[in-house]
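Take a look at the following structure, please.
Here the complex is missing one protein chain, while the rest keep their positions.
Right after this comes subunit A.
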């Protein structure tokens, strides 16, 4: 298991050092600094083995977090733990910076004692931790016996991510469907590869211990219901969404630990008791029937050895009522470019010599529109025989719908003990589709 945990600043000075096991010597701290932080060549592997000691590191801004071990530990677990550690620290004192770590170092040691016992990760849910890691000392607080046992049963119990007795005057929840769409297209417009990786992020402000049920237009569920023939009352409480596909095929999805996985496996229903505040409910990935928000049509013509003509047309492919934002098209230019003249119908375009690209920015663009840029690129004559490799044209954008076609059908809230019903909860749903790696070859 994890033998020790160190936190360094960008200079390699140790801010936090917690050693859990005897096999980690005092020189381990220096070994990592010398071999990784101050290494002459940047160390690219996140796992480093120095003198039979393995170091796992992640970097947050300019802070290094390193876990050390001499055993054959579960590597995925160590990294997951380091991320969790970052999350917990962020939840306690905000941004992870040298100053914040120095100011909170007692707290960090206390946390490290609690969430890592002899190198074994323990309950690391902030919701539960905040009930008893308060930096005020346990003895100082005059808790009743009930309160104490409530804390311990919550930390060790089945629902370790939520504490009892949360109360809100207004029960509210926010759902964000965030997707990033990735594309690689041939110059002829053939899709070489495309996939969407999406996340459903939920912010919940609900009283008590509500039981939630989340529904989306998952093909398997819809088909099953269709067979049953029963009219689906859940479908009525549709929370609205983007453009119209009935159901989508999800390749794979993963859930926050609050979701009952066995229930999802058998019935494909997503039911859970949510943590309080913001968290990521699920992640998913789709590859079929993706709505590609933009189509890029490139035309590159080489006029002699010293001139290049480029014409790029972009077409938006969604409902005219919707607006795409933050559009940026990046057209790569050869290394020996001497000058560029650009004409574009919309937005602003500029040749950036340092990036070897023409960057064309459009603030807003409605659906079913078309825009065009043409550029003349002058080249310096070279005797380099190797031709220009023609890197792909890449694009960035943000659209207010889910390119995968995912729609939230319902999110029902049941709380039997407190008297508020599903209808009293105010629900907000938002869809944001962003570009991941969105490229077209030219």
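Quick notes
The rule is simple: contacts are C-beta pairs under 8 Å (C-beta built on N, C-alpha and C of every residue); 3 or more make two chains touch, one makes a residue touch a chain; residues count from 1.
FYI, contacts and distances are computed from a predicted model.
Per UniProt, the protein behind the absent chain is "Adaptor related protein complex 1 subunit beta 1"; the candidates were "SEPT2 protein", "Pyruvate dehydrogenase E1 component subunit alpha", "Adaptor related protein complex 1 subunit beta 1" or "AP complex subunit sigma".
When you scan A:9, A:122 or A:271 for touch with the missing chain, the hit is A:122. Of the candidate positions A:42, A:61, A:158 or A:416, contact with the hidden chain is made by A:158.
Considering the whole complex, the residue from A:254, A:321, A:382 or A:421 that touches the absent chain is A:254. Residue A:83 is the one among A:83, A:109 or A:428 that touches the chain not shown. Touch with the hidden chain on the side of subunit A covers residues 1, 19, 21-23, 45-47, 49, 52, 54, 56, 58, 69-77, 79-83, 113, 117-118, 120-125, 132, 138-139, 143, 145, 148-149, 151-153, 155-158, 160, 184, 186, 192-193, 197, 251-257, 260-262, 264-265, 280, 282-283, 285, 386-390, 441.
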